[in-house]
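Structure, as structure tokens:
All protein chains of the complex are present and in place, except for one that has been dropped.
Chain IDs A and B follow the sequence of writing; residue 1 opens each chain.
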Amino acid sequence: MPYVVRRPDRNLWEQSYVPETVRGLAVTLRHFFRNVLGRRDTVTLLYPEQRRPYPPRFRGVHRLTQRDDGAPRCTACMCCQTACPAECIHIVAGEYPADHPLAHVEKYPAEFWIDELRCVSCGLCVEACPCDAIRMDTGLHPRPVEARPHLMYERNLLLSISDTAGSVFTANPRKK
Amino acid sequence: MTTFFVTMTAIKIVAFVLFLLGGGALMVWVERRMSAMMQDRIGPQRANLGPFRLWGLIHIVADGLKMMVKEDFVPRRADRLLHALAPILAFFPVVVTFAVVPFGPTLDFAHLGAVNHNGPLFSGPWATTLQVAAVDVGLLFVLAIAGTGVVGAVLAGAASDNRFSLLGSLRAASQMISYEVTLGASLVGCILVFGTLRIEEMVLWQHQHLWGLLVQPLAFLLFLVAGIAESKRVPFDLPEGESEIVAGYFLEYSGMKFAMFFLGELMEIVVLAILLTVFFLGGWDVPFLFADGLHVDLPLLDAWVWHWPHWVVVLVQLLGFTVKVAGMVFLQMALRWTLPRFRYDQLMDLGWKVLLPLSLGNIAVTAVVLTALR
Partner (left out) sequence: MPKLTIDGREIEVAAGTTVIAAARDLGIEIPHFCWHPELSVAANCRMCLVEIEKQPKLQPSCQLPAADGMVVHTDTPRVREARRAMMEYLLLNHPVDCPICDQAGECKLQDYYQLYDLKASRLWSEEGKVRKRKRTVFGPHVVYDAERCVMCTRCVRFCAEIAKDPVLIEVHRGDHSEIAVAPGRTLDHAYSLMTAHVCPVGALTSRDFRFQCRVWFLSSTPTICPGCATGCNALLDHRRGEAFRLRPRDNPALNRGWLCDDGVLAFRLHNDHRLTTPELGRGEEARPASWDEALAEAAALLGKLPKAQRAAVLSAEHSCEENWALCVFAREALGVERFFVAGRAAGEADELLRHADKNPNRAGVRLMLGAEPEPLEKLVEEATAGSLRGVVALGAAAATTGPAAATGLLRLEALVSLAPRRGPLPEAAHVRLPCPSFAEAAGTYVNARGQPQEFPRAMPPRGEALEVPELLARLARRLDLTLPFRSTADVRAAVMPRLPQPAAGGGAP
């Protein structure tokens, strides 16, 4: 359905363009002179030298939390794999043999791969995890690499990454 | 033609070209840093010579080096000759315009230390006007040369074998031709008032009477707007447009050929600033400063004269000229980073339906007033 867009009402003063231009110039020049002489309002950071501290909820590289005995908390329930919209998580579930010290753990991730190249850092895997086994509180970016396979993060690497405070355990007391 | 005349002309040409090229290069820095300051940013300042960053000035050198070593790419089906010719044709008028612009009064090497009682313009065996060529049709020369700028833009688009370029050059051509009319018409008022086409005499008139800005304020505005449109900068930068036609007519240029377009455009800012200064801001005129020194002659106060030697007067006047040019450059830069661009139909409307009638009206009113005053 066609509809009419009303032109804004403008009086002759505004229509003449010049005074409004002067007003615009006043704004830009005010900033210019304030920044050149005296106080600087610039918000730019010189990145590699100056860094803005990340907020506590920054979603960085994933880590897999450890149980107190060092085994992964992950039970390979695949909830993160299911929730992941980028399909970057691949888990192979496994069972410890009967004589293994961890035999009481019924299911564990024999393989756990995260393709950090595909990851969109949405954090849905963390939301989905019922065991607080996967977290993104590392404060890290994926390290630059020279070949794509190097950004396929593997289970033991993920287990070894700690959070910003250096802990490899869960940061969520409720899930202890 | 004396040896002195030839030598001085050569020196003036070299000085002016260097001034322009330096000014154009400096514009790159001014443009970036000034926009950054306006927008609460820092701007480029990472290029360095060891610990020295010089507020980003080194970027000019870095850019120059980059431009020189870049691949000079020519599209496969482009017209190679015209493709190479276009940047030269676009660059040339910008430089040549200066030939007739006076940037100072007459300088007499014979009496540098003495007080000059001959007035600003005079002749003598060791005197030279600070102007490359004083020609009778100086103003017409400026307009004529400015009119050739469109050729470079059109050729660049036509020779590139790229439809974006072609569209860009069509836009550039129609825009430049449209605003050239106003550019010329707005100066007719000045010609009427100053009564001459010789630019040095126009300046002299302003030196003796009033600045053009005060007698022809509307013409100043019209010339400023039309001049910005001629230089194809915001808000009239329609020959470019990332989303529609990418970089417009110089889309297919790289390396030094691109640099010529780029530098030419920035030098046009300086050119326009100089023309505005010459026509409307009294050129080298500095208030209260006359050829023999400072005359403070205010109402209610006794006249007071302070004689200065010739070289001091000329130096101050040259300085005044430079300051005015810098001020006009600053104004253009500020406008460019303040205003949003027009739509193409608005651009044409403004040129033909607003600026042209206004400039014609300005001529009529000026003529009537001048006749009435006579």
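Criterion: a contact is a pair of C-beta atoms (placed from the backbone, for glycine too) under 8 Å apart; a residue touches a chain by one contact, two chains touch by 3 or more.
None of the values given here were measured: they were computed from a predicted structure.
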Displayed partners of the chain not shown (whole complex): A
Absent-chain contact - pick from A:Thr82, A:Asn156 or A:Asn172: A:Thr82
Touch criterion as defined above, residue of A:Pro19, A:Gly70 or A:Gly94 at the omitted chain: A:Gly94
Residues from chain A at the interface with the omitted partner, ascending: 75-79, 81-82, 93-95, 106-107, 130-131
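Keep in mind that, in the parts below, only the chains that are shown with their structure count from here on.
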Chain A - residues contacting chain B, complex: 18, 21, 24-25, 27-29, 31-32, 35-36, 41-44, 46
Parts of chain B lying in touch with chain A, wherever the complex brings them together: 34, 36-42, 221, 334-335, 337-339
